[in-house]
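With one protein chain held back, the other chains of the complex are shown just where they sit.
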Amino acid sequence: MKHLGKTAAMAAGLAMAAGAGTVAVSSDAAAAWKPKKPVEFVIMAGKGGGADRLARFIQGIIKKNKLAALPLVPINKGGGSGAEALRYLKDKQGDPHVIMATLNSYYTTPLRNPGLGVDISKFTPIARLAEDTFQLWVHSDTKIMSVKDYVAAVKKAGPKNWKMGGTGKGQEDSLVTAMLEGAYGIKVTYVPFKGGGTVAKQLIGKHIDSTVNNPSEQIGFWKAGKSRALATFTPKRLKAFPDVPTFAELGQNLSYFMQRSVVAPGGIPADAEAYYVDLFDKVYKSEDWQNYLTSKGLLPGWLTGKALQDYFVKEREAHRKLLMSMGEIK
Amino acid sequence: MEILGLLLEGFAVALEPINLALIVAGCIAGLFIGAMPGLGSVNGVAILLPMTFLVPPTSAIIFLGSLYYGAMYGGAISSIMLGIPGASTAVATTFDGRPMALQGKADRALVAAATASFVGGTISVVLFTLFAPPLADFALAFGPPEEFALLMLAFATFIGLGGDDIPKTFFSIFIGLMFSAVGLDIVSGNPRLIFFDLPGFYHGINFLVLAIGIYGIGEILWTVETTRGEMVVSRAAVTIRGVVRALADLRHNIRSMLMGSFLGYFVGILPAAGATPGSLMAYGVARTMSKNPETYGKGNVDGVVAPESANNAASTGSMLPMLTLGIPGSPTTAILLGGMVIWGLEPGPMLFIEHKEFVWGLIASLYAANLFALLINIAFIPAFLMVLRMPFTVLAPVIFILCVVGGYAPTQDMHDVWLMLIFGVMGYLMRKLDYPLAPAVLAIVLGPLAEASVRQSLIMAHGSFGIFFERPISAIIMAIAIGLFAWPLIMVVRRLVGPARAD
Partner (left out) sequence: MRRAELVMALVMAAFSLYIMWKSTELPVGWIEGEGPGGGAFPFWLAAGMLVCCGWIVLRWARRQSPPSRSEEPYMDRTALRVFAIGAGSLLAMIGLIHIVGVYVVIPLYLIFYMRGIGHHAWSVTAPLALAMPVAAFLFFEIALKITLPKGYTEPAFYPLYEMLL
């Protein structure tokens, strides 16, 4: 018994050593390349926002499940809607110790700032981990129960008196708003705020009339009965919101996703790329990640390699058209 | 009495050995992170968040909550000892804390700061315990117009901060506000003022870069020059009797402490405001209320006590909307909020029902963290004072190195270090010509909030300024702010007219 206790203690000691990172944790042969120093995990947004939380969540999963030998170190480079991060990644050409978590400003920021000289098709795609969804939200005190009521209410109020809150102009929320306006022939006053969380709060405080928040930003208020989702901008209903119809069901083919992916600078060695794909594959398959996706209304969407790059390029063109139709770019 | 029962259960959680150990660890870690110029509670919490996945959520938030508190205490240390605010929340503490240290009263200033932090923290936790839900709803009533009105109030309480040279004071305010506009214009989504196309300007000019540049580098250059390098920073000797006497002397400052605590707490609850405007307003109010406002800025204990009690009270206050509504009241709580999501807890009204143990464990741990932070802080005072007794030719290079490393750490961009050097040198050159620099630092903190809220309000109202006076809460706050603005301006005009006639 005594002897056994000692062995257990030794095993625990070894496990701790492994946790501290002295031993290569994954025996997976897929990755011959290993980071030599902590990997910079660049986040295209500021601290505390949705993208930041998600990136730190991923870092947490990696740490908790000991998926990597050397830690990921998150660095926020949210300046200029991610312009700073994109430029940084471009300057790090060929450096395998930098990766970046993206959101849709990955397309829109280079389109709006051609001066940056960033071409996203030059970066190395690693993996798409999820697609975040959008819903149309109103306060639960209103009598608006459906999109039909909503359109009627907006038309009745007139464009000057219906306030739609969202993130900065030219970012996702304003694109979704523009799509909604175009589809239903309505006009709203768009009030930009710093982040999705602030937007959600402004709706609950009744300072604005509607939002197109991600489900994860509103879910707390929704559970407490303070807000109401009218419809989802997806082709299929979300598991977390089985009673909320999609715009497709309502006869308008409106869908928009926020991709949550990881990319690396261009020109990194192929085995380094393989290492990261393998790492994020493990993150993707982890129970924590899968639970997070279902409970927060995100769609799973693993993509990697060339398929992901093609997807990025296709989405960039779609965003170019959207921005042009809004008059944001020429 | 239901609250009392819940609180007792919370204490049972907080006093479990592992949690108690985490409280102590959090306070110590926070103290050092806060005392380090450049790093504050935001960085500490963000950086150590992933470490907490190894323990249960309740223990994790207890650790981070203690860290948050510890950092609030620690921020005062570098403000007082080095004259460099460790974080924006501690800017107001430098105004009187630094002069006290220079007069050899660093021990008294440190004791006053720690005690005030304790009082502010405790009062706010009590308020938190008693009135969480109704206050949370009050916070929701704050939209952009109310936020703007509140910021005007913060500016108004500070109008007299500069020196006697009016154009230079205004210049300082304007340049600070202008620097705060660098980066991204969120309303149009366009980058602006990207000087020389350097990518480092995209993230704007961080408050810390300006503050460390001016108060760190500029101040040391100035000190080196004025004293010809012969300077001894502080001669304060520390004895147990001295600490006890300092504690006893604080009875004269109870009024400021109470005012700071309540003010800080209420400002902290309001979203977007947080501890920085809270502590600045507390300083301003303390000076306005005082019988001898001219002693402020020259080492008045009240000038340390008021902002320090307010910033700790505000840090508790800002947790309230986070827990009850899922709205962060400060950047630090925004990160805590992210942490809660990771732990699988949904902040919001349901949290108090679904995760009672978590909520009350956290509240109880705040009581405990407060006490420990006070004790640890006082225990470390002799060590801090030893640092001050080092010869200046040792201290100066150490501070320079801390400034450089501290300027780098938050954004991990050398661009900010260079910018800091430029600000330091310019700050020194301007200071020699009596340009007051504190207003610039305040302006860069409050500027972005003010610009965003005023423009959001105007969009909401289609360009009409009436919105600030049509809404009751905003109208009341605005009226007070305008009153406060008008008062010193009248004095200024009278003073301006006065000497002209005397000529």
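Here the chain labels run A and B in written order, and each chain numbers its own residues starting at 1.
One rule holds in what follows: a contact is a pair of C-beta atoms (placed from the backbone, for glycine too) under 8 Å apart; a residue touches a chain by one contact, two chains touch by 3 or more.
All figures in this text were calculated on a predicted structure; none of them were measured in a lab.
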item	value
Visible chains in contact with the missing one	A, B
Hidden partner chain, touching residue among B:V187, B:L250, B:M319 or B:A368	B:V187
Contacting the left-out chain in the complete assembly, out of B:L4, B:I353 or B:L433	B:L433
From B:A87, B:A109, B:A149 or B:L221, residue that would touch the chain that is not displayed	B:L221
Those residues of chain B which, in the complete complex, touch the missing chain	32-33, 39, 43, 47-48, 165-168, 170-171, 174-175, 177-178, 181-182, 185, 187-188, 190, 192-193, 195, 217, 220-221, 224-225, 228-229, 391, 393-394, 396-398, 400-401, 404-405, 408-409, 412, 414, 417-418, 421, 424-425, 428-430, 432-434, 451, 454-455, 458-459, 462-463
Positions on chain A contacted by the hidden chain, ascending	20-22, 36-38, 40, 70-71, 73, 160
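We take it that only the chains that are shown with their structure count from here on.
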item	value
Contact footprint of chain A on chain B as seen in their complex	42, 46, 49-51, 53-54, 140-144, 183-184, 186-191, 194, 197, 199-204, 271-272, 325-328, 331, 334-335, 337-339, 341-342, 344, 346-350, 411-413, 452, 456, 459-460, 462
Chain A to chain B touching residues, read off their complex	47-49, 52-53, 56-57, 59-60, 63-64, 74-81, 83-84, 87-88, 112-113, 115, 160, 163, 168-171, 174, 189-194, 197-198, 200-202, 204-205, 207-208, 216, 219-221, 223-224, 226, 291, 328
